[in-house]
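A single protein chain has been omitted; all remaining protein chains appear in their positions.
Right, chain A next:
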């Protein structure tokens, strides 16, 4: 009986697992969304425009840049192109996530795909489970999304900045989360250490060169590291 049960039993991650795993993301988005709300007000957007942008665009850096481009009277086409370039990296993440996501109906994948961000991808991709359920990915994306939209609005309404110490200190949140996700994997695998440090060094170098700062630097350093390390180290396993 035990054997049969084990065969049947696939630990399916639930919506609740996803929401729990997404909590650090929701915390980390708070100061970023709050500041976006403030800046949107200063740029002359209405409350609804501010919230609509967070609801439909859901991309921090792109929204900040759109605000400064609007303030500088930049044309819509340029803003759209910049937005697209800054988010091309999500192609890589979605392709990588596709390897791990459970097989499901296209429309369900199309729904949680909307909530793929640097942060939700990082949390999902460093899970130990071989396959990730759609429920988990929905919950994971949703909690961050709620935080993003709600705190954009709160930032706009309160209209005052957080105390500087809090603002600066909370700025570490998302990076601390990335480190918290990376270190356990790095402790188990030399390949992980090499992958991460190669990409980090490349991205530091690229950031010194203006045309590669922003979206392209992250894409290039990720591709070069992921491909280069695979060609050199080959079969060595990076995942648990």
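FYI, a residue touches a chain if its C-beta (ideal position, glycine included) is under 8 Å from a C-beta of that chain, and two chains touch if they have at least 3 such contacts; residues count from 1.
We adopt the following convention: contacts and distances are computed from a predicted model.
Taken from the listed names "SSS family solute:Na+ symporter", "Acyl-CoA dehydrogenase", "EboA domain-containing protein" or "Branched-chain amino acid transporter", the protein name that UniProt assigns to the chain not shown is "Branched-chain amino acid transporter". Within the set A:15, A:138, A:154 or A:182, the residue that contacts the chain not displayed is A:182. In the full complex, chain A contacts the hidden chain through residues 23-24, 27-28, 44-46, 49, 52-53, 56-59, 62, 66, 70, 76, 79-80, 83-84, 87-99, 101, 106, 109-110, 112-114, 116, 118, 121-123, 125-126, 165-166, 168-173, 175-187, 191-192, 195-204, 207, 217-218, 221-222, 225-227, 229-231, 234-235, 238-239.
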